[in-house]
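Missing here is one protein chain; the remaining ones are kept as they sit in the complex.
Right, chain A next:
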Amino acid sequence: MNLRSSGAKPNVSEEETVAQPEENAAVAGASLVEAPADTVAGEVVLRLTDVVKTFPGVRALDGVQLEVRAGEVHCLLGQNGAGKSTLIKVLAGVHQPDSGQVEWRGEPTTFANPQAAMRAGIATIYQELDLVEDLSVGENAFLGHEPRRLGFVRRGQMVRRTRQILGRLGHGEIHPKRMVRALPAAGKQIVSMARALSHEARLIIMDEPSAVLAHDEVGNLFRIIRELTAQGIAVIYISHRLEEIREIGDRVTVLKDGRTTAANLPARDTPTRDLVSRMTGRSIEYVFPERPAAGPAGAELLQVEGLTRAGEFADVSLDVRAGEIVGIAGLVGSGRSELLETIYGARRADSGTIRMAGRALRAGVGAAVRAGMGMAPEERKSQALLLGEPIYRNVTLSTFSRYARFGFTNVAAEQAEANRIAADLELRPRDVRRPVRTLSGGNQQKVVVGRWLLGDTKLLILDEPTRGVDIGARAELYQVIRNLAVQGVGVLLVSSEVPEVLGLADRVLVMREGRVVREAPAGELDENTVLDLVMAGSLMEGAPA
C-alpha cells in the first residue's frame, strides 16, 4: 500500500483537537483516537493513553495521547521542551511511564529497556546518530544482535544481510565494510535506518532526521520513508519544519508542555495557524504588566553593529536603551540564542562591534559583566545553576566577591541580600539555604534573574525566560522584568512565544535564519504578521506542489 499514490485527501473538518482544559486533558483524550478513516487504512500499531512521566522537578509528560497506524507517517510537532524527546524515550524503552497506558499492537506493554523495545519492533533514530564511528557499516547495522555461531560473528552473513538491507533502502552503493566515520551525515542516517530494518522494525521513530541533511538529501530521505510505509512500517516523524510535515506526513499530533493539544490532524490540510497556535499554546492567558506611558527615551545602552558569526547569524545590528525592553522573536535555530551569547561575550564574534554605553566591549563574559550585563541563559540547569548549592549562593554567584572582605566571604550579608531578592521575587520556598535543586522551574528561574538584581546590572539578557515556568510564575516574572525596565535597566529578551515578545517588549526584532528581518515598535506588529515573518520559507501554507 503506497499512501502517497492513493491520493486520498483528508477532510479538514474531521480534525480532532483537544480543547485543552488545564488539568483535564485526560477526559478529552478519549475522543482523540478516531481518525479519518480515509486518511490511513492500516491497523493501529501503537496507542498511548494519558501517559505521564515525571522527573524530579518537572512533569515532562503530562497526559500524552498518541495513535499510530501501520503504514502511516505520523508527525509529532511541538516546541523544544514540549516533551517530544521524553516521549520518544518512553517509546524506545529508555524511560518507563509513571502512569497511563502504552498499547503496542493491541496489547498493553511497558518496555523495560531499549532492547525490549527493539525486540518488539520499535526502532529509534536519534537526532544525534548513535553510531559507533570506528565500526563498519555492517557492524553498526547489526550492533548488539550480530548473526553468530558459537560466539563468533558470522561476518559473511552480516555483510550479505547488510548489503540486502542497504539495497532495500536504495543505497546499494554503500559498502557494508566501510567505516562509518568515513560516511557523510546522510550516509550515517542510512546506516541508522539499516539498523532499524535489521531489527525488522514495525515502527521507526525519526527524531529530526532532516536536521543533519542538505536540501537535496531530504528528498532521498522522503523516498526511503515512502518505501518503508508502503511496506506497512509505521513512522513517527519529528521535525520543526512544517514544509516537510506537509510533504511526508499523513497525520500530525501536537504536543505542548507535555500534553497532547491536538491529535491526528491531517498533515496536509490543517492550516498553519492552527498548528502553530496549538504548538505555542495560545490558550494560555498572558497577563502582561502595563507599559508605562512613553517617557523620554533612556540613554543609549547597548549598540550592536554588523555582528556576525558564520553559520549562526549574520550582520545583526540592534540597540537597547536604558529602561527599554527589546524582544527578539524567532524560531529555535534562527540564531537568536547564539546572538545573545555572543553579545554577552560567551561566544566570539567573527565580525561586528558591541558597545556598552558607547564603549567598545572587550571579549569575554567577565568584561561583559563588568560593563553591567547580566544574562539568564536558555538552559537554566546546565548553564546557570549550581543545583546542589544553596539558593543564596546561586543568587550571589556573580556578586559574592562584592560582599567579601580581603577575600573572605560574608555569608551573612549574602544571605541577607538573597533574602531581600527572595522577598522581592516572591520566591517559594523562602528559605535561601535550601538547595536550588528543590525548587520548581519557575522559582529556579527567579533565582537566575535574581542574581542580576544584585550588583549594578544595566542590561539584562533573557533567553527564553519563561520556558518550563508555570503560568502563575510567568505573570510574576513579567512583572519583575517590567519593574526592572521602569528602574532604568535595559532588557534584551528572546522567546519562542510570539505573544510573549509582543506583550512584554517595547520594541521587537524578528529573526529568521540568522538575520533580522524586521524591526518595529511592539504596537505596530501583531501576532500574525510576526508569525508570517518568522516562518516565511519554513512554514508555508498548504502543501508545496
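FYI, contacts are C-beta pairs under 8 Å (C-beta built on N, C-alpha and C of every residue); 3 or more make two chains touch, one makes a residue touch a chain; residues count from 1.
As a working rule, contacts and distances are computed from a predicted model.
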{"item": "Among \"Cytochrome ubiquinol oxidase subunit I\", \"Phosphoribosylformylglycinamidine synthase subunit PurL\", \"Alpha-E domain-containing protein\" or \"Ribose transport system permease protein rbsC\", UniProt-listed name of the chain not shown", "value": "\"Ribose transport system permease protein rbsC\""}
{"item": "Residue of A:F222, A:F313, A:Y344 or A:Y478 in touch with the missing chain, whole complex considered", "value": "A:Y344"}
{"item": "Hidden-chain contact residue, picked from the options A:H240, A:R336, A:R393 or A:R474", "value": "A:R393"}
{"item": "Missing-partner contacts on chain A, residue numbers", "value": "54-57, 344, 346, 365-366, 368-370, 375, 377, 382-389, 393, 397-398, 400-405, 407-413, 415-417, 419-420, 423-424, 429, 431-433, 435, 437-440, 451, 453, 483-484, 487"}
